[in-house]
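Encoded as structure tokens, the structure appears first; notes follow it.
Omission of a single protein chain aside, the complex is shown with its protein chains in their original locations.
We just call them A and B in the order they show up, numbering each chain from 1.
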Amino acid sequence: MQRIGVFICHCGSNIAATVDVERVTEALAKEPGVVYAVNYQYMCSENGQQLIKNAIAEHRLTGIVVCSCSPRMHEATFRKTAEAAGLNAYMVEIANIREQCSWIHKDIEEATEKAIVLARTAVAKILLDKPLTAGETGVTKRALVIGGGIAGIQAALDIADAGYEVDIVEKRPTIGGRMAQLDKTFPTLDCSACILTPKMVDCAQSDKINIFSYSEVEEVKGFVGNFDVKIRKKARHVDETKCTGCGVCMASCPSKKGLNEFNMNLNNRPAIYIPFAQAIPNVAIIDPEQCLKLKSDKCGLCQRKCGVGAIDYKQEDSFVERKYGAIVVATGFRPIKLDNFNEFGYADNKDVVTSLELERLMNAAGPTKGTLLRPSDGKHPKVITFIQCVGSRDVSGCGKPYCSKICCMYTAKHAMLIREKYPDTEVHVFYIDIRTPGKNYDEFYRRAVEQYGVDYIKGMVGKVYNENGKLMVQGSDLLDNKQIVIPSDLVVLATAIEPDPSVRDIATKLTISIDTNDFLTEAHAKLRPVESPTAGVFLAGVCQGPKDVPETVSQASACASKVIGLLAKDKLKGNPCVSHVDENMCTGCSQCEQVCPYGAITYIDKEFRIGGGKTETRRVASVNPAVCQGCGACTVTCPSGAMDLYGFSSAQILKEVEAICKR
Amino acid sequence: MQEITTTHKPLIVAFCCNWCSYAGADLAGSSRLSYPAEVKIIRVPCSCRVNPIFVLKAFQRGADGVILCGCHPGDCHYSTGNYHTRRRMALMFSMLNYFGIEKERTRIEWVSAAEGAKFSQVMNDFAKTINELGENRRLEDLRCKK
Partner (left out) sequence: MSDIFTVENIKRISGTDVRKCMKCGKCSGRCPAFDDMDIKPHQFVTMLGQGRVEELLSSKAIFNCLSCMACVERCPRGVAPANVIEAVRDTVERMQGGDAIKAEDIPAIVDELIPQQLLMSAFRKYKK
């Protein structure tokens, strides 16, 4: 039998001026289950709380109802008070008689009646309250970073700096990501490699950071603080522990037809290769599609030449299983495929290139050793035309509906660098809008126009066609209301970017959500921008939305601080107001599993006694209280009513409805 | 009979999600924006916690109107809860309409934590509608009446 105490607060005159607190006290004292009712000037004050504590002890109360301000204000205060008096913290209900009553009503009669109803409703609810205890789980003090681009690198370095172990899983043979492929970075024009490679080296040298290159996440189980992750280390046919990165194997390899992915397939590489000079780890890898030994068991030259015996043709994929407390997703992006845009002639003309290809064509470590030469005939281009918004802001279904955000700035950068290095080159840029918000960004763009004389044309290109070896770029000049044709030597397409396709698989494994454009969804667009809706999983870089390097780095550091905040805890205290399942009622239909936004519900096969000494195995839902956030979506979806929510049970809400409707 | 209808005080049950609408109601309160006392609020973690049974129960026990308030679409604290509510209640309300509970007696509104003024305006408007419709006699369980 419950023994409820009701405490009515005057809140100075805030409540008492419009609500007759004495009458409320009298009315509530008569309610079934209520053994004590009292009113006081300020319940939340030290004295008020003492009054509650004394009453709990004196009247052996099993639960308290405080009629005061909004629970959003002082629920936590009164929970602590109850706990200090030896009561369960969740045996407290608040009747909001200030914001919902005294402050909005002027008539004392009306307000008092409403206050009584609200208090009765709270009593009706508390009679069905059960003591709840927040579950505690331990935290594995290690973080996993998926993706080794600048976002992953920065997050890993920051987490390691705080003293926690970090593993980076990178699917390519080296970390560095897209930034490693860039030539210069806006708006300061630092050489990308010069600022990125030291960070890559820091990762390799840190005793807290462990890099799994050429590896992928195979399986993720568990929940915040306790993820069990299986990592597949793909066979690179070279022993990482032995290889010194000397490069002798590369020189000896007779197969040289492999396309160099790092240089955007603009030149070739041997079948055994190191992606680029500053690769981390600086270890060779064999491309099984190209290697003669692996394809036809002929050759084996690299094995003979290797001084340390690192080559292992028989190597197979291996698996590592580790526990992590937190996961950072930083899977990055790629430029979109241009198959839908044949008007720009990308597939038919070698001299129509994407911006990322231009980065490699201008890079000193690129296929042309840093001299800008046309891919078709190796000549210096004299007229270069840039086309912006290729595939961005496209709702026709060919491209992407969003703005890729970085193209305006990198196009200005390219135009500027070309005009600086080759002043005799004519540079045109077709644009729809120029978007350069950001520190020193608009100034940068204006410099391209004013100082470097880049010709910006407002309009879009309708088609690019080849006429006698010249690329004819036909487009509108909207400000002049003309159609113009620019005979060009090189055409550069500012191609839209999209999330790396691996993100879908990762999102499924982590039960985090992706939007219609495959970008990962953050927990709250404004206030929780680096957290995924799944506790313990954080987002950094372009996988969450288009962004440039400085923004990516800020987001990665923000992620790291969230991870550190999580790993610093020894125990995670959960929210006890979570879902629970009545296994006898559960039919195993899986509907709750599908509506749960957090992946907190799984299905298990469980044995039940069915009488006569027999058992049967049934498939029933199982809620992980550490992952459940207590929204209640499953409770309503459940067709058999097996799901219920602690703290807001169906029976309680029904009682509340009844109490309100009692005339 | 005539006497009952004239003295009938309407009863409105409002379900408010903890994160947006309940906070919006608090803001309405702290801004002293009044709305009729017949509106009584029940706090739920998310609008998707509102089981259609709760709505039925309210009408069974003599409520004259039921209103659900949640976060704006896209702003749900639990990311997708209010989408479930929107679909579920569209069906529920049309069924109630079929049963004779006018569709004006049921409503869904999206009220954010910053929209105290909207909360009060919505409640005033809803209460006015319910007052005009008068007492709801459908679904009401007479056994519950004293």
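Throughout what follows, a contact is a pair of C-beta atoms (placed from the backbone, for glycine too) under 8 Å apart; a residue touches a chain by one contact, two chains touch by 3 or more.
Because the structure is predicted, anything quoted here is derived from the model rather than measured.
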item	value
Displayed partners of the chain not shown (whole complex)	A
Given A:Thr188, A:Gln483 or A:Asn517, the one touching the chain that is not displayed	A:Gln483
Hidden-chain contact residue, picked from the options A:Asp161, A:Asp394, A:Asp518 or A:Glu658	A:Asp394
Omitted-chain contact residue, chosen from A:Lys458, A:His580, A:Arg618 or A:Lys662	A:Lys458
Contacts of chain A with the absent chain, listed as residue ranges	343, 389, 393-399, 432-433, 458-463, 474-478, 481, 483
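Definition applied: only the chains that are shown with their structure count from here on.
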item	value
List of chain A residues in touch with chain B within their complex	70-73, 96, 98-101, 103-107, 110-111, 113-114, 117-118, 121, 513, 521, 523-525, 533, 577, 595, 597, 629-633, 635-637, 645, 648, 650, 653-654, 656-658, 660-663
Residues of chain B touching chain A in the complex	11, 13, 18, 22-23, 25-26, 28-30, 32-35, 37, 40-46, 48-54, 57-58, 61-63, 74-75, 77-81, 84, 88, 120, 145-146
